[in-house]
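Removed from the display is one protein chain of the complex; every other protein chain stays in position.
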Amino acid sequence: MDSALIPEGVKRCSFGKFIFWLVVFGAVLLWGVVAMLLCWFKGLNQTNMNDAYGFALWIWADLGVIALGGGAFFTGLLRYVFAKDELKNIINFAVLIGFICYSSALLILAIDVGQPLRSWFIFWHANVHSMLTEVAFCLSCYFAVLTIEYIPLILENRQIDRVPFFHNLSHNMHGIMAIFAATGAFLSFFHQGSLGGTPAVLFGRPFAFREGVLIWPWTFFLFTWSAAASGVCFTMLITCITRKITRKRLVKQKVMMLLAKIAGWMLATYTIAKIIDTWYWAAVTAPSKGFTLMDFYSNNPLYGIWILVLEIVVCGVIPSIILITRKGRDSSFLFVSAVLLGALGACVNRWVMVLQVMAVPVLTFESWFMYFPSWQEIATTILPVAYGIILIMISYRYLPIFPQERELEG
Amino acid sequence: MKVGRRSFLSLIIGGAAGTALSPLPFKLMDDSSIWTQMWPWTPVPEDGEVSHVDSICTLCPGGCGITVRKVATMYGDRAIKIEGMKGYPVNDGGICVLGLSGLQLLYGPTRVKTPLKRTGARGEGKWKKVSWNEAIAEVVKKLGELRKKGKSHTVACISGADRGTVAQLLGRFLTVYGSPNFIRIPSIQDSYELTMYLMQGVQSSVGFDVENADFVLSFGSGLIEGWGSPVRMIKANSAWKERGKVVQIEPRLSNTAAKSDKWIPINPGTEVALVLGIAHVIIQKSLYSTNFVNNYSSDFEEFKQIVLNEFSPDDVAKITGVSASTIESLAKSFARASKPLAVCGRGHGETPGSLNEFMAVHALNALVGNINKKGGVWAVPDPDYIKWPDVKMDRVSADGMRKARIDGAGSKRYPDVRYLLDRLPDAINSGKDYPIEALFVAGANPVYTIPDSNAVKEAFNKVPFVVSFSSYMDETAANSDLILPNHVFLERYEDVPAPVGLQKPIIGLSKPVVKPQFNTKHLGDVILLIAKSFGGRIGDAFPWESYEACLKETLGNKWDKLINDGFWSDSNFRPAAWENAFSTPSGKFEFLNKGKAESIKIEGDKQSYPLILIPYDSMRLASGCIGDPPFVIKTVEDTVLKGKEIVVEVNPKTAKEFAEGGYAILSTPKGQAKVRIHHFDGIMPGIVAMPRGLGHTAYDEYLADKGINFNELIGPVDDPASGLNAAWGIRAKLTRA
Partner (left out) sequence: MKEQHKHTKAKKYGMVIDLDKCTGCGACMAACMSENNVPFKKDESDKLLSITWMRVYKLTNGKKFPEADICYLPRPCMHCEGEHGHAPCVSVCPACATDYSHETGIVSQIYTRCFGCRYCMAACPYHARYFNWWDPVWPDGMEKYLSPNVSPRMRGVVEKCSFCFHRYQLAMNKAYNEGRRELEEHEYQTACTQACPAGAIIFGDLNNPDHAVTQIAKPDPKHGGRPMNPHAFRLLERLGTNPKVYYLSSRDWVRRAGDNYIENESGQGNH
C-alpha cells in the first residue's frame, strides 16, 4: 500500500502490521500526551515532586536521554573529525537516536518548568554563571544541529528525493555535514559538561559537590566522557534491538566491532576516572564538609551503597572488560549485555546525581526525603520512549537509515 | 493557477522568514510573559492610603494591645495586618500566632453573616436567614412565655467572661429577668479566685509579678504555651533567661520544660505531695519567712505538724518519683531565691484543677513571704468602673433568683465557688433539679470545650431552645436553634479589663478597625434591644440608648484616655500591705490546707487501661473558644497533625509495638479514637499525650475534621472541695489498629 514510499531494494513488513504497532505505541504516546496536558493546564501539582524534590524523575530522564543521545555527537566526531569512515554506515541511525533523545529532552524540560511560557527568559535574561544557561544554549543549538543532520535523511525518502530541489538540497547538505558534525561535537561537549556541572556546582549539597579545574568541576568532564561511552553503547543497543525485531543484519559486524572497541576503551577510561573521582570525593571533599561516604547511602531503604556498586562495578568495570577484549565482543550474549550495562551506567549515574542529591539531608535535623513519581510523571517520561519507537519505526520504514542493509540482505 | 513547487516553497520559506523578522514573535513573547504574571485568578491587592488603628485583641483572655494597619481603597478600608501595640503594658509590641491571624477570622469563611434560624435537624447545617427584628422577636417571645409560666430560672447563659460591660449586661439581664444561671467558662481562674478567697479572704483575681520574679517553680503550667496572658508570659520568660531561673515540674518535656533551666519529670497527679515535700524541707530547715509566718498567718502550727509528719522527702519521693535529694535542693533554691514564685494550673489553664493543689502552692508562696510583694503573687481587685444602679426586681425575677443554680455553685456542697459549668451537662442529663428550657451562649463554645463531648451533646439536645451569639460558625452555633451573630473584635467597641494574671488593674478598649463586614450586631446592643422589648422593670434596668452610649457613660472620664492611649491603668496601684491584705476571719493569711495530699483520682481502672492519657497545649493550637485560623493551623507540626489524623506522643518504650507514625486505637472509659503514634523520648513511659485544640467539626474546611477533640476521650472529675473539674488525665490503652 505504501510501497512507493519504501526505499528501493529493501523489504518491510506489511502495512497492516506496521499500522497495528503504530497504534499500540501511539496509544502509549497518547497516554503521555494526556499527562503532559494535565501538567500544563493544572500545574505541577499533578506530580509527586515537592519542595525537597524540586528536581526529580523528569530531570533524571532529561539527563539520562541526553547522555544516551551522546552517541550521535561522538559517532559524528569519529566519523567526520577523526575520519573513521566505516562509521558512515551507522551514523544515520546514531543521528536519528540523538534527534529523538534531544527532542525528548526539550519536551520534558518544557513540561518540567513551572512557567513554560516564560522559558525563553533563560535566553533573554541569561545568567552566565548558571550551568543551566549553558545547558539551555548548547542544548538548543545542538538540537538545531541534529535537526540539520536529520533533514537530509528525510530528503532521501524515495518520493521526496524525486523533487529536484530536495535532491539538490540534500546533496549540498551532505557536503557540509562535517562542519555541522564538528560544531555538534563541540556544543555537545559543552552541554554534556554543563549538565555534569549542574549538580557539581551545588556547593550547598555535599553529595553532589565536586572540585575541579578553573570553572569546571570534575563531573564536567566525567559527564561528557560517560555520555560518549554510554551514548555509543546505547546506539549499538538500539541497533541490536532493531536487528532482532527486523531480523535483518542492517549494519556490518565490522562496523559494530569497531564502535564496540572504541566504546570499551571510553568506558574503561571513564570508569577509572570515575573511581578516582569517587575516591577523592569520599576521602577529601565530603569529609571536609562533615560527611562520610556512608552518611550518603546509609538511610536509603531501597538500595543503600549498592547503587554505587551497580554504577561503578556492574555498569562500569564489567562492560569495559567485555568490550575491550575481543572474546567479549565476539560473544553476542556478552556483547549485548555489555552495551546494555554501558548504557545503563550513565542512567544510574544521572539518577544518583539527581535523585540521591535530593534525598540526602544536609541540615542535621532533617531526615531522608522519599519520593515516588505520580502516574503523570511516569506517563510523561514514557511518552518520549513511545515517541522514539514510533519515529524509529517510521524512519526505518521510509528512509534509508542503514546504507548497508541492501547489500547485507540483498 | 498552478502553483509550482518552487513558488510554493519560496512562499513558505519567505513567509517564515518574514514572520521571524516581523515584530509578531516578539509581541507574542512579551504577551506571554505579561499574561503569565497576570492570571486573572491571582489577586492584585488594591493600594491606598495607609493608616493605623490601636485596639485590643480579645481572641484569648490575654488582652494584648494591637495596632492594625489599614489601606483606604475605593471600596472602603481594608485591614491588612495586625501587629502588637508598642508600649502596651501587657505585650509591648509582641503578639502571638493567633492574634496575628485575626484578619483571617474577620474576612474568613467561618463568619456568620446574618441572623440565622435553624430549619433542619439540630446540627444538620440547614439554616434560614432572618432579619434582626425577627430574630430578636423570637427570643423575646420564648423568654416571655417562660417568664409567664414562672420558669424564668430555667434560662441559662454561658458566657466566656464575667468582667467588662458586655458580660455584665448579660448578667444584669439574667438577674432582672429572673434567672440565677449565669455561668462563666471554667479555667484555672476559678481555682485561683477560690484560693484567694479561702486563704486571704478576698474576692479578687490573682496577679503574678512575673517580670520581677527570679526563681519560678511551675507545677505543670505552660508558662510559654498559653498560660496566663500568653505574650506577656513569653516576654517574661525571655527576661528570666537573663536574670532568673525556671524549674518546670511535669511528666512531659513541654516547650516550657525544654526552655526551663531544670525540668523535673513527676508522676502525673502527684504534684500536691511534691509541693508539701518542698514545704517540709523549707519548714524543717527554717528557711521560711519568719516575719510573714509569725505575724501575718494563722494555722501555721497545724500545717507544720502535718507537713513534717507526713511529707518527708523520702515519702514524697516514693509518691512522686522525684528523688529526695532533688526535693531538698529544690526547696533550698526556692527558699533562698530573692524573689521566688510558685505557680500551678496545667497547660493553657483551661481545666480549673485540684483546689488542694492550688492551696498547697499558694501556701508555698506564703512560706517564702512573697504574697503581695515584688516578684510574687498579688491579689488584684476586680476593676470597679462598672457602677450601674442596682436593678429593681419584680416578683417573678425575685422568685427566679431565689432558685438554686442548676450547676450547684453556691450550694451547701460547693458554697464558695461561683460557676461550675463542667457540671452542667450532668445536671441537665440527670434531670435531678429542673430542666433547662433555654440556653444562651456568648463568647464561648461549650459544645467543643466541655469535657465528655457525648454528655454535652446529650444535654444540648435536651434543651429546647439554644441561642448562640457567636460571630463564627463554631460547634455551639452549629448546634443551636438561632444565631444572633456578634461583630468580631475588629468591628466593635468593647472594654477589656484585667488581662488574666496581670498584676495591675488595667482596662483596654477594643475599637472598630473596619466597618462591620456583614449583617451582624453588637451583643451589647442586642441585649439592650431584647430588654427594651420586654419593657417594665427589665427595660428600666437598661436605660442606655445604645451599647456605645452605655460604654461611654460607664467609663466616664476614662473614655478619653482610652480612646487616645488605647488603655487606662491605675499607676498608683500597689498591692495591699500585709497588715491589711487579709479579710479572713482571723484577719491573717490562713494556712487552711490541712495537708491532705489526696491526689485526684482519675477515671478508669489500671487493669483494663494500663496507660494514662494526658492533654497538652501549644501556642499553635487555639483550644479555647476560637478555632485555629488557616495561618495558625498551617504552623502545626506534622508530629501533631498528619493529614486529617491526630498524632499522639508516646515514649518509645511504651510504644514498642507501634511504628513511628503508625496507627493505633486509643481507648479510654469515655471513648476511643484512631490515632497515629509519635515516638517521643521527652515523655514519661506509660503516658500518652494528646494535643488539645484539634477535632473541630464546625468552622471551615481549613480546620474542620482534622484530628480528635480531646474532650471526646475524657470526662470531668469533680474536685471534692470545689466541685470544679480537676481531671488531669484519664486512664487509657493503646491497641493495634
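Chains: A and B, in written order; residue numbering restarts at 1 for each.
In the analysis below, contacts are C-beta pairs under 8 Å (C-beta built on N, C-alpha and C of every residue); 3 or more make two chains touch, one makes a residue touch a chain.
Quick caveat, the model's predicted, so the values are computed rather than measured.
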Using the whole complex, pick out the displayed chains that touch the missing one. A, B
One chain isn't shown here. Among B:383, B:630, B:661 or B:720, which residue touches it? B:630
Contacting the left-out chain in the complete assembly, out of B:241, B:336 or B:656: B:241
Can you work out which residue in B:683, B:714 or B:727 touches the chain that's missing from view? B:683
Of B:11, B:258 or B:577, the residue in touch with the unshown chain: B:258
Out of A:9, A:175 or A:290, which is the one that touches the chain we can't see? A:290
Interface with the undisplayed chain - residues on chain A: 43-45, 49-55, 112-116, 118-119, 121-122, 124-127, 129-133, 136, 198-199, 201-206, 287-292, 295, 357-358, 362-366, 369
On chain B, the omitted chain is touched by residues 33, 36-37, 39, 41-48, 71, 78-84, 91, 93-97, 100-101, 103-104, 106-109, 224-225, 230-231, 234-235, 237-238, 241, 253, 255, 258-259, 263, 265, 517, 619-620, 630-639, 641-644, 651-653, 680-685, 700-702
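Going forward, only the chains that are shown with their structure count from here on.
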Centre-to-centre distance between chain B and chain A (centres being mean Cα positions), rounded to whole Å: 62
Please give the residue numbers of chain A that touch chain B in the complex, ascending. 115, 117-118, 120-121, 163, 165
Given the complex with chain A, which residues does chain B contribute to the contact? 5-6, 9, 29, 32-33, 35-36
